[in-house]
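A single protein chain has been removed from this complex, and every other one stays in its place.
And then subunit A:
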Amino acid sequence: MSSLLAAAPLPPVLPAEGAASAAWLLAALPALGALVLFVGGRRTDRWGHVLGVATVVASFVVAAVLFAGSLGLPAEERVRDLGLYDWIAVGALNVEFGLRIDPLSLTFALLITGVGSLIHIYSVGYMSHDPNRRKFFAQLNLFVAAMLVLVLGNGFVTLYLGWEGVGLASYLLIGFYTGRRSAGSAAKKAFLMNRVGDVGLALAIFLLFLELGTTQYGEVFARAGEISPGALTAITLLLLLGACGKSGQFPLQAWLPDAMEGPTPVSALIHAATMVTAGVYLIARANPLYDLAPVGQLVVTIIGAITLVLGAIIGCAYDDIKKVLAYSTVSQIGYMMLAVGLGPVGYAAALAHLLAHGFFKAGLFLGAGSVMHGMADETDMRRFGGLWRHMPVTFWTFTAGYLALIGFPFLSGFYTKDLIIEASLTAGPVAGWIFGIATLGAAGLTAFYMTRLMLMTFFGPERWKDLHPRRIDGADLEDPPEHYHPHESVAAMTAPMVLLAIGSVGAGAFLVGGERLGTYLEASLGAPIEPHDLPAAFPVGLVPYVATVMMLAGAGLAYVLVGRREVPVERPQRVSLPVRAARADLYANTINEGIIARPGIWLSRALVYLDNRGVDGAVNGIAALLGGSSGRLRRTQTGFVRSYALTILGGSVVLVAALLVVGGAG
């Protein structure tokens, strides 16, 4: 698609110097925090959260210093490598443990530590009643450390280390409320579906080693042209499989909504702002490979397009506030995937949307957490209503995130999503139309499900007044009160929400305006291409208007269908077929269950039978046969080991005799 355009040489990789040689502190600080909190155990209960916050904030300061240093350099000197030690060296393989410090990794490091700091602070308030708060911060610190290794590593194996590391942290945190059975299942499901993706990533690494004898970014990207075209296509598709697992993309999306079993700050940080964008990072990082593999790029865009539509459709059907946001995340990452698949015309758009999404989706989740905090951990929006009066800060910050997400003019999503839509129109004569309709249609759906969420939660009659709070099964919280007492959250929680709201409002204009982000990322992603300069399905200049119309139509429809009607507290069961399908996640779980889980269980049971009756039975049978009868066998078996010692002796005698014969013959 754009292989000719990407032929521009990569900037040289220079050794890290100055402040950049302390970049390992970025990941080491939260790792140390996690270690102290895990090993210290209950002794650190009283101050554990303070340490947890401090390490991430310190890491953010380091990231800011490195970023400032990077800005001060000319573009062609911004890619730096910091080798630490030889990790795995055998024969031709030499896996170095080291860091890649360049605009792409620093952008992610800022997002991870910045949003991470805010969410750590928020968690101090959110988890204040939880007896396991220290454990929570230990796991959250582990996550930040692993995520930083993922984005900062200087090769595919260090990436893999972070990749499975965040998977572990995600597993632990989804299952944090260990008393809930559903949390355990959700955690396991997330890890397993991720591991399916990890197989892809692992095989891609094996292929790279086979083709080039190395897995370090520097050499792989410099010599990407030497890889045979078939292998290159395979590598890009396998990397995509890994990306699908981690980023909840079709067909591996089903774990992400279940992951909402974790505490809400986890949903905000891991399952919205950072970890789930790792797939986008992977493809952006491997851009020199994708730029040479048009088939790989095409499949990335198709997966992204399918996912963004699928997520938006399912998001319309859920009543659980966190699950709506989760499917929204699936859908928005679909946008980013589509964009990175488009090549240089889409990289900057994908990254801009990723950053903006990091702000507004984290803000939305924290807002949802604040609502839950005030509503006895309830997540069913049918039991909310009219909450804007009771939690004003939550309401206004949530509104900022909401408007940013649906692409309200001049807020973040408006700029960044429009960039993606514009880029998608240039995908080709047919693909441009398909992607354009998908992205614009999903923009309308996004406005619909988000407006529905706003109306059901914050507006309308206060349906919770006549209801009793429910006991949330197994959560380590005190028993629910008699009545709902919605209230605004403490400052530790609202302050991060306010900051994220500011980001939601302004990030888009700042990043996209003057092509700040695209220019800064040039050293990592190559020179960006303007969609206006390419042939498009329909005039790119129309996109902001069409998108705004779609947004208004979606929001208006939600108002008509939800805002002007009474919302029943019990979920209506007699619904149309499409709604039923959307409620069932478009049958993704059913399909997984039918073609993987059930046959797997049957196979496993069949093998147990085979192992006991077949293999072992055959062996016992043969033994019995040799022994003449099973009874005789049993008699020799229960005999004394002396007889076996005797047998060994006998064997030795035979041996010696044999040797004598041979020796005599020689």
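In this section, a contact is a pair of C-beta atoms (placed from the backbone, for glycine too) under 8 Å apart; a residue touches a chain by one contact, two chains touch by 3 or more; residues count from 1.
We adopt the following convention: contacts and distances are computed from a predicted model.
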item	value
Options "TAT-variant-translocated molybdopterin oxidoreductase", "NADH dehydrogenase subunit M", "ATP phosphoribosyltransferase regulatory subunit" or "Branched-chain amino acid transport system permease protein": UniProt name of the undisplayed chain	"NADH dehydrogenase subunit M"
Contact residue for the chain not shown (choose from A:V50, A:I88 or A:A491)	A:I88
From A:L192, A:V295 or A:I434, residue that would touch the chain that is not displayed	A:L192
Which of A:V50, A:A491, A:L542 or A:L603 contacts the chain that the document leaves out	A:L603
In subunit A, positions touching the absent partner	38, 41, 85-93, 97, 157, 160-161, 163-165, 168, 171, 175, 178-181, 183-185, 187-188, 191-192, 195-196, 198-199, 202-203, 205-207, 209-214, 226, 474, 600, 603-605, 607-608, 611, 615-616, 619, 623, 637-638, 641, 644-645, 647-648, 651-652, 655, 658-659, 662-663, 666
